[in-house]
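I am attaching a structure below and will ask some questions about it afterwards.
A single protein chain has been removed from this complex, and every other one stays in its place.
Take a look at chain A:
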Amino acid sequence: MSFVPGQPVTAIVQRIEIQKLRQGENLILGFSIGGGIDQDPGQNPFSEDKSDKGIYVTRITPGGPAEVAGLKMGDKIMQVNGWDMTMVTHDQARKKLTKRKEDVVRLLITRKSLEETVKQSMGCHPKQ
């Protein structure tokens, strides 16, 4: 989503709760992220606006906790456990996702198809 600096960002988001899986010593979530304010936004294949420096989901391990929770490839992560992900560096995002003390991460993600779904549903039931 493109944004205007200084103006609040509005987006239609979906809440996804992922339970971390214990693999030996590590707690893994089962997906990979790309992006960040210190990265090159032009290389992002998932973003519509090529100047968007947000955190995007680039890969999902099949059968992992993320896939089970409903995360899809190409989703943009807006919040992780209440922490904002739209203006963070890549490393900060990784840290927020891999806190050892947390078992659960609650993400707010957004994707293009969400907008269409909401519009469709509103169109079908206009009174609601």
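Just so it is clear, a residue touches a chain if its C-beta (ideal position, glycine included) is under 8 Å from a C-beta of that chain, and two chains touch if they have at least 3 such contacts; residues count from 1.
We take it that contacts and distances are computed from a predicted model.
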Any idea which of "WD repeat domain 41", "Probable UDP-arabinopyranose mutase 5 isoform X1", "Vang-like protein" or "Cell cycle checkpoint control protein RAD9A" UniProt assigns to the chain that's been left out?
"Vang-like protein"
Candidate in contact with the missing chain, chosen from A:Gln43, A:Asn81 or A:Ser121
A:Gln43
Kindly state which of the options A:Arg22, A:Arg59 or A:Lys119 is in contact with the chain not pictured.
A:Arg59
Just the residue numbers, please: which parts of chain A touch the chain that's not shown?
28-29, 31-34, 38-40, 43-44, 58-59, 61, 90, 94, 97-98
